[in-house]
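Removed from the display is one protein chain of the complex; every other protein chain stays in position.
Think of it as A and B in the order they're written, each chain with its own count starting at 1.
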Amino acid sequence: MDPISLALLCLAAPLAAAVVGALLWRKSRHVDLVSIAAQAVGAAASLAVALGAAAPVARSIPWLSFPGARITFSLGIQLDALSVPMLLVVQFLSLGVLVFSRWYLGDDRFYGRFFASFSFFVFAMSMVVVAPGLLQAFIGWELVGLGSYLLIGYWHDKAPASEDPEYQAGKPFHATGVNEAKLNPAMAQLKAFVVNRVGDFGFLSGLAMLAWLVSSLPGFTGGDPLAWTTLFVAAGSVAASKVAFLGFTGAALLTLAGLLVFLGAMGKSAQFPFHVWLPEAMQGPTTASAIIHAATMVAAGVFLTARIYPLLTPDALVAIQWVGAVTAFVAATIACVQWDYKAVLAYSTISQLGYMMLGLGAGAAAGGYGAGVSHLYTHAIFKCMLFLGAASVIHALHGVQDLGRMGGLARKMPFTAIATGIGTLAILGVPGFSAFWSKDAILAAAQAKMVLAQAHGAGVMAAKIPWILGMATAALTAFYMSRQWLVAFVGKPRDRHLWEHAHDPDKPSIAVLMVLALFSLQFVWTGSVNPFASGSWLDGVLQSPMAVGELPEELAHHIHASTMGWTIALFFLGSGAAFWLYVTNPLRGGSAATWLRRDPPTNLVWKFLANLWFVDKALDLVFAEGIGRRGGELVAKADLGSGLSVDGTVDTAASLVRWTGRFANLFQTGRSLAYAGWTLLALFGALALLLL
Amino acid sequence: MLLFWPMVAVVLAGGAGAVFARNLVYAALSLGVCLAGLAGLYLFLQAEYVAVIQMIVYVGGILILILFGVMFSRDVLGRATPPSLGARILGGFAATAVLASAGRLAWLVSSLEGTGLSTTRTPTSTWQGQIATDAKFHLGRLLLDGWLVPFLVVAVLLTVVLLAALGLVRKDAT
Partner (left out) sequence: MAGPDRLLPYLAVSAALFALGALACAIRRNAVGYLMGIELMLNAANLNFVAYGRFRGPEAAAQGQVATLFVIALAAAEAAVALGLVFAVFRTFRDVDLEKVRTLHGD
């Protein structure tokens, strides 16, 4: 089969499973097998594509055409160095998570709906990945948003945390920071959707701007202005063109368009300050989080940024790098004080996504493209595994997610402990594990950017701060991830009763965990067992789409070595701190939180972090309460002129419909002769009108 | 030619009887007369086959059905109640509309006479012989060639209707 048909299979199989699941989930539990079977087909097809495709291949069909502007938007499939590995990752991780979910969701009351929503999500994500142009990427993007909405709000009838007795009884004394009245799946899915919508506004604006820009250039001869090839070719000539918009011309226009599209990526990939939806998305099933908030959906933003790489001007890249660095740092600090197992992982994801943007923003010359993309792949796998490990722990503890009630679980759940341990070592960037290779690449790229900036004599500070933030984040990551693993799996159980009944998941789920653990080892990615060797068999994939000059060999080597040194040092620093705090010196029975909260200045720091840097609260105040509620009230009563108001208009429209219904009802007398009479009247009246 | 107008009178009288007769049995029988008269009219049009079918199916089948229906529902009736005023008005309007439209149509048709479009004034004798023989041949051919699919569909339809009618009158098992 040709690659395009195989890729089509990767799209069609999950979609078919989603439709089947949507129709039958109430009738039969076996929609899970339908989804798994479809996903197996998809995974096999993606593997066939990966093994078979030698050169990039693309095929599109025309879809929407505007003859006046000679524009014809198209839909299709593009298989190249960026989309094929991503497709592989998406399909295979989905398969693993689906298998795991069978055990995890066991006898949940909405069982089948999970699999239907999940398959739909996989279809949407695959659509984004193989998109041959920006428009299809956007369409898939929106569908991905819908899929994640469905998955986050899975338990849509769950009461908010403020009214949930189990939650209130189980939470630690120092729990703060989230608005418990709004903490339930229904609000969380809404928040995710709305925040993403803001990003999508940017995406759409950028998309429209690019379509207009490309089609206005003198070199445009009709076709799809948003197809990747057309876009990238046009981008080169924008700077020289005379096209202007709102005072922006040339390169500035391209920067603006690029950043607008990046706004979409900021929403989906939870970059600061759009990160607020991700921690609350933990309200959904943990296996859903494993796929959408670790591996695929949030990765879509990074994927998109990598896709539009040739469009991003140096200015745009600097902005992206800063956004990524700030995100990484802020999220890492917050993760240090989280008491909920899943919350730690959520903020860790945000932080790692920030890392990826940091990498991409370093620029192709600094090796940033390869760094960001490689971390995208490795993170997808180990984060997915970490979330599945979390699912295993939570399931074993019957829904308890509080770190303060865990401890010593390694003895009861060895496989989970091993898998999670490998994942933790990976995210820490320990030599021998996958992220050592990718995370190091990011930090090296940041450093290289700094060096290049110094060589050019410009933008040194702009390049230095992200690098510093990146380093600091590495230390913090080491700390909070070690903290999580040590507190949960090592030492004395803090809740004996819970600990007694803990156990590993069933065999298929363990198998999934082990396979993912294998892929979190470094040699799988670099092809060599020596962790300190450079280069990887994936180098061809990670080649940036633009031809740029390479760093001089010796300089690259020096940067690489120094980064390695830093990483290892920071690892020891962070993990050592965690080890000391939580294992060897467990504060004589109290928790670290008690100690931190007691005296200034640590209590202020702790309060700031525990309240999530007050970002959530600020956004809630300004947008939800302020603009949302007050604005809504104002608009409803707003005067549209001559006494009309929005409320009034809507009410009138509604009553109009009601009156029409009542009027029509007058004819429903039940008297068949009356019906016949009206029919005759209409018929012969029309006849008479026509002929006379 | 002598028989044509009386035949028309029979048809119309029968029709009027079907519409206006108070006693439903008389109305049904009147309808039968009308249908038979129509069969006669078909003979004037050299459509012998259709005339025979008309007698067999309409008079011999549908009319019987209607008579059954009338007999069946008759014992509760006594005398048929007169129609309401609204119905009369509507009926008058409907009939007027039809006749007026038909008249107009006829006017239109006759104004086309003499042009190539209308052959309504072509003497019957021109085709009389031909139609008498060829029409039947064409009829047969059409049924089994161009109109084969509708033919078969109607066959299926009749089967379905048979079952449907049976289902309608079946007593539900309670």
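Please note the rule applied: a contact is a pair of C-beta atoms (placed from the backbone, for glycine too) under 8 Å apart; a residue touches a chain by one contact, two chains touch by 3 or more.
Note that the structure is predicted; figures quoted are calculated from it, not measured.
For chain B, the residues touching the chain absent from view are 1, 3-4, 8, 11-12, 15-16, 18-19, 24, 27-28, 31, 34-35, 38, 41-47, 49-50, 53-54, 57-58, 61-62, 65-66, 68-70, 72-73, 76-77, 80-81, 83-84, 87-88, 90-92, 94-96, 98-99, 102-103, 105-106, 109-110, 119-125, 127-128, 130-131, 134-139, 141-143, 147, 150, 154, 157-158, 161-162, 164-166, 168-169.
Of the residues in chain A, those that touch the hidden partner chain are 665, 668-673, 676-677, 680, 684.
To be clear about the criterion, only the chains that are shown with their structure count from here on.
If you average the Cα atoms of chain A and of chain B, the two centres end up 72 Å apart. By the touch rule above, chain B contacts chain A in their complex via residues 86-87, 90, 93-94, 97-98, 100-101, 104-105. Contact residues of chain A toward chain B in the complex are 673, 677, 680-681, 684-685, 687-688, 690-692.
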